[in-house]
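Note that this complex is displayed minus one protein chain, with the remaining chains in position.
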Amino acid sequence: MTTPKVTSMHDAIAELVRDGDTVAIEGFTHLICFAAGHEIIRQRKRDLTLARLTPDLIYDQMVAAGVARKLIFSWLGNPGVGGLHAIRRRIETEELARSGETPLELEEYSHFGMVGRYTAGAARLPFFPLRSYFETDLPRANPLIRLVESPYGDGPVYAVPPLRPDVTIVHAQRADAGGNTQVWGLLGCQKEAAFAAERVVVVVEELVDESVIRADPNRTIIPGLIVDAVVVEPWGAHPSYVQGAYDRDNRFYLDWDPISRDQAASAAWLDEWVHGLDGRAAYLEKLGADRIASLRPGPAPSGQVDYGAYR
Amino acid sequence: MTTPKVTSMHDAIAELVRDGDTVAIEGFTHLICFAAGHEIIRQRKRDLTLARLTPDLIYDQMVAAGVARKLIFSWLGNPGVGGLHAIRRRIETEELARSGETPLELEEYSHFGMVGRYTAGAARLPFFPLRSYFETDLPRANPLIRLVESPYGDGPVYAVPPLRPDVTIVHAQRADAGGNTQVWGLLGCQKEAAFAAERVVVVVEELVDESVIRADPNRTIIPGLIVDAVVVEPWGAHPSYVQGAYDRDNRFYLDWDPISRDQAASAAWLDEWVHGLDGRAAYLEKLGADRIASLRPGPAPSGQVDYGAYR
Amino acid sequence: MTDAFTKSEMMIVAAARELAGQRVCFVGVGLPNIAVNLAKRTVAPDLELVYEAGVFGSRPARLPLSIGDPTIVTGATAVTSMFELFAFYLQRGLIDVGFLGAAQIDRFGNINTTVIGDDYERPTTRLPGSGGACEIAINARQVFVIMRQSARSFVERIDFRTSPGNPGGGADAARRRRDQGWNGSGPTVIVTDLGIYHFDERGEMRLDSLHPDATIEHVRQTVGWKMAVAPELRTTPPPTAEELRLIRVELDPGGVYSR
Partner (left out) sequence: MTDAFTKSEMMIVAAARELAGQRVCFVGVGLPNIAVNLAKRTVAPDLELVYEAGVFGSRPARLPLSIGDPTIVTGATAVTSMFELFAFYLQRGLIDVGFLGAAQIDRFGNINTTVIGDDYERPTTRLPGSGGACEIAINARQVFVIMRQSARSFVERIDFRTSPGNPGGGADAARRRRDQGWNGSGPTVIVTDLGIYHFDERGEMRLDSLHPDATIEHVRQTVGWKMAVAPELRTTPPPTAEELRLIRVELDPGGVYSR
């Protein structure tokens, strides 16, 4: 029923991510598509606005590589480790003076604010109301956080505007060739970010037959209808993780800290691990089979349910 | 970790549904809890406000039995068959004149309006905005549908107010003794209606061990945290259906049409099938094993996924 | 009408043919459901079926008894909450064609499915209400209506506007749609037991095709306003043998909706 959309990471990024785009690579700690981020770096895209609740290492690397002019976000850090130094270098006064880099534009919300933005974008709502932001300095820092008066006489609340990325990139456990995509474990706001976008790239650990998807339709988070490209890229979320497939590679998160503190070391890392490789297969080979193997979890099967055949 | 909440339908309704309450028995065509509706009739609750997108046969029966003074709804009908005659008797001019019954209060929305109301109730939002209702007579018929001005200069949209039922009753395939509840197939707006409510009753086909729930946490739609009572009542959704367990009993929907057109016939039906029986077991026995057996679907297993053991 | 097919079969076939080339269809029960499934087997094989109950990419193994029959779920591509269905599919603008029924319709395609009578609170007849209709009317890119026509249903003035058509006429309706940020272009096709109607540049219904055996006189008797008629009025080609076979053997073997 659906057109096959399977393509390579190179072609998906070349065709669907354009200079100046607003790009959302979503996935809250889970299913962060590093493979797509690296391909964007490799293709030297420019002037991107990068949207994501938690910029994480992948956006730090993309900022270090010079693809971004702006961040839309709610929490800036290397989870469990510390700061994102490539990004901070383009924000903090002394660092900017020292490095001479262009300041990064920032548009900052809270987590629920970002989720509300994607939700409004996905639902074509003109705004999303929430109870946050009173008695904080956030509306002062971001004039897009605005008051809206409840029509029921119970006073104002704050609202956030819709966010409609040009491209949303989502990593998932599996999809069929038509782009029907299933995820288990943390869902983050990938569904909202995908429906909010003009174009959607889905990157999966495994391409499955349509019948696998149709056997359990409640697990589908993104319908092929809104998907432009399906890229099959096992381990494409490394060093983040995929529920049931592999663990977070924490060493990588720790290692990035000293590298990212140093401009030259960051550039050298990018040369070695991104520009110097032609894609994810080469990256995995360089990473080594042992390191990969150490990230595999034990089994924890879900059990199955019966949908019933109604004829 | 959770207190057992398993109780009988009698006790759940006796303790948790009070005269004058706003009660939502939700479930969009799927998982409509007739067993709870019948118990409310049997206990002769009074002055209830009944909320539900599609009042369906169960609210027609409850209105016929005199438990309701008001409906909050978006579509009034016997799906695939016709009208809901007990309800229409308390709305239409000539019927009211003929029957001498008290008019039923109505508060009417569209489907998305009702879903938005539950969503706002569940999220403690003061209102939910949507693009519907312009150029319709609905805001005139229901002054609770109000305009709200977008703070982004793109004009007004309509909003609906939060709906917070005193009690929401949800039927589901399975729950554990703590009330952690899983559903597959159509999800309707049961999650939103449950989180919006002060009290929640979950009625299940099957009580399962906590480990079954914990093996597949993505299927949980309602956490035990918000559940006050778990009632184990197989076939409790008959004549509606339970995905994977039984089909809709269409004959019942057809049979209700002529019964409900006649006040005396409706009363006789209620006497025979509700007041004359002490609960669901007696109802099923009266319905007969053959009829029940004919509603079983064939198998359609979901397949299973792996969450991974991370130690 | 000939003996070879019923009025309902003609309506189903005419509606199905109008779906040629469409991709995503919001299905109603009854006649629309059969029409959509017929189109999928004939003029629109790639049609994706969406049910407001929360199903995308449905492949019902039998004719669904209601809009939420379990057969629409088993084997579907995706099942979502109703919030997501209405917010992310419909209001988002992903639906190409939505079907509506009508108890009353006016020349601009404005629809009443709420009450008959002047007093909303104490009507002569209480109808189902909107359900998702007022959302489908503004958010589906096109709206198709299938209904039997009579002087009671095709009226000069509807008693209650449940779902907007082209309020204020063509240009004005387009402006209002734009101002409200609606996705849709409003009603585009009305299929009745007598003919097929589209909407002209004034946003008014126009008879474009008469079904076999129907007459303009019959149409005029069953419409409460002066119906516009296309300068080159066509005759609807009767159902083909294959279309009738699909309806009678596969889609509605009991003839519940099509007889």
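In this document, chain identifiers A, B and C correspond to the written order of the chains, with residue numbering beginning at 1 in each.
The rule is short, and it goes like this: contacts are C-beta pairs under 8 Å (C-beta built on N, C-alpha and C of every residue); 3 or more make two chains touch, one makes a residue touch a chain.
Since the model is a prediction, treat every value here as computed from it, not as a measurement.
Report, in label order, the displayed chains that the undisplayed chain touches.
Spelled out, the missing chain touches these shown chains: A, B.
Among A:P4, A:G20 or A:G80, which residue is in touch with the absent chain?
The single option touching the absent chain is A:G80.
In the whole complex, not just what's shown, which of A:R44, A:R131 or A:K286 touches the removed chain?
A:R131
Thinking of the whole complex, not just what is shown, which of B:R44, B:R98 or B:R124 touches the missing chain?
Among B:R44, B:R98 or B:R124, only B:R124 touches the chain that is not shown.
Given the contact definition stated above, which residue among B:F34, B:Y109, B:F195 or B:Y283 touches the chain not shown here?
Looking across B:F34, B:Y109, B:F195 or B:Y283, the contact with the absent chain belongs to B:F195.
Among A:F34, A:Y59, A:F127 or A:Y241, exactly one should touch the missing chain; which is it?
Of the listed residues, the one touching the omitted chain is A:Y241.
Touching the hidden chain in the full complex, which residues of subunit A are there? Just list them.
Residues of subunit A in touch with the missing chain: 28-30, 53-54, 73-77, 79-80, 83, 87-88, 91-94, 96, 103, 106, 108-112, 115-116, 119, 130-138, 140-141, 154-155, 157, 184-189, 191-192, 241, 243-244, 247-248, 250, 297, 300.
What residue numbers in subunit B mark contact with the hidden partner chain?
1-2, 119, 122-126, 180, 191-192, 195, 210, 213-215, 217-218, 220, 223-226, 307-311
In this text, only the chains that are shown with their structure count from here on.
Which whole number of Å gives the spacing of the CA centres of subunit A and subunit C?
40
Per the centroid of Cα atoms for each chain, what is the distance between subunit B and subunit C, given in Å?
It comes to 28 Å between the two C-alpha centres.
Two or more other chains touching the same residue: where does that happen in subunit B?
Only 130-131, 154-155, 157, 184-185, 187, 243-244, 247, 297, 300 qualify.
Which residues does subunit C have that touch at least 2 chains other than itself?
55, 69-70, 73-75, 79, 87, 91, 181
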